[in-house]
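Excluded from the complex is one protein chain; the other protein chains are retained at their positions.
Each chain carries a letter (A, B and C) given by its place in the written order, and its residues are counted from 1.
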Amino acid sequence: MNITVELRDGPLVGWSGPPEAHAGAVVRFEGIVRPQEDGRSISGLDYTAYEPMASRELKRLADSAMCDFDLQSITVLHSRGFVPVGRCSFILLIVAMHRRPALAAMDWFIDALKRDVPIWKHPVWVNTVKGL
Amino acid sequence: MNITVELRDGPLVGWSGPPEAHAGAVVRFEGIVRPQEDGRSISGLDYTAYEPMASRELKRLADSAMCDFDLQSITVLHSRGFVPVGRCSFILLIVAMHRRPALAAMDWFIDALKRDVPIWKHPVWVNTVKGL
Amino acid sequence: MILTVKLFGPAARIIGSPELHIPESGAALTCGTLRLAIARHYPQLAELIPSGRIAVNHSYASDEIVLTGGEEIALIHAVSGG
Partner (left out) sequence: MILTVKLFGPAARIIGSPELHIPESGAALTCGTLRLAIARHYPQLAELIPSGRIAVNHSYASDEIVLTGGEEIALIHAVSGG
């Protein structure tokens, strides 16, 4: 079982996956902070995690995905704290023998994360930062 | 329109995507040569492309995906010639505002590639290489 | 005795606090009756309760789970990570 789950402070940078043995498909998803929320410009998102529950839930979901989709490895990194627009706040790397389970696992994991993992994002509005 | 399509000789290495402006989701797929074909050990796969049709078909599919899935960019790299086991022969990088169209486009593109793009792989058996 | 419930995200902003307090009624309290009690004592949160979940000691707990008082309790609602 090759599972990595980690919450890190601030934007995620310069991270590359583990070496793959006998893999056929390596799929990597990066969530990037978008410049707007609800049509208003933001300078970034502030992430709050309820720990250790957030890490535990990520681990539980990763275990479940490993088993249900027959993965070779799954790596989940999520930011906490402030992440500016255009920077990465979430990385999911899935390694599997075949493409279809890898993509299906990715879709399932991100849905499950949004449903179960106690991490909240709060927009930091551009005007708020400037004190207006 | 930010579309890159390229066939390269041998394994794909050290390639990273374009900078993303206003992206929300960056999904990268890598196809790695598996150690077996039909249950027999191979030393690698030898890819033959019918050019320029292969590049044209890749470009046609990329254009179609850009439009149908509202992507921000799509990058497709495919090997030709020999790629050893464990090395990368195919990279698909999709950048979109949202996750769902990015993943749907990835699934669609790989199916379409296997259906339409005239690239053939031929297993190089381990014993063949040793002259047995 | 008073039960403390941790709040996050929208719920914490509505209440203006990272936790809320529910007086125990004496009757055995379950996660289900706690949800009802939160909605009664904090009507501002009533809308969030149907889709909110109670976590007990960092795991989601179903409505029939009985609370004995020493647990860490949280109201988890509308997570949005990823």
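Please note the rule applied: a residue touches a chain if its C-beta (ideal position, glycine included) is under 8 Å from a C-beta of that chain, and two chains touch if they have at least 3 such contacts.
Since this is a predicted model, take the numbers as computed values, not measurements.
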Chains in view that touch the one left out, judged over the entire complex: B
Contact residue for the chain not shown (choose from B:27, B:110 or B:124): B:110
On chain B, residues whose C-beta touches the chain left out of the figure: 31, 47-50, 52-54, 56, 78, 90, 110, 113-122
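Basically, only the chains that are shown with their structure count from here on.
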Shortest contact path, chain B to chain C, counted in steps: 2
Centroid spacing, where centroids are CA-atom means, of chain A and chain B in whole angstrom: 24
Chain centre separation in whole Å, for chain C relative to chain A (CA means): 26
Of all residues in chain A, the ones touching two or more other chains: 31, 110
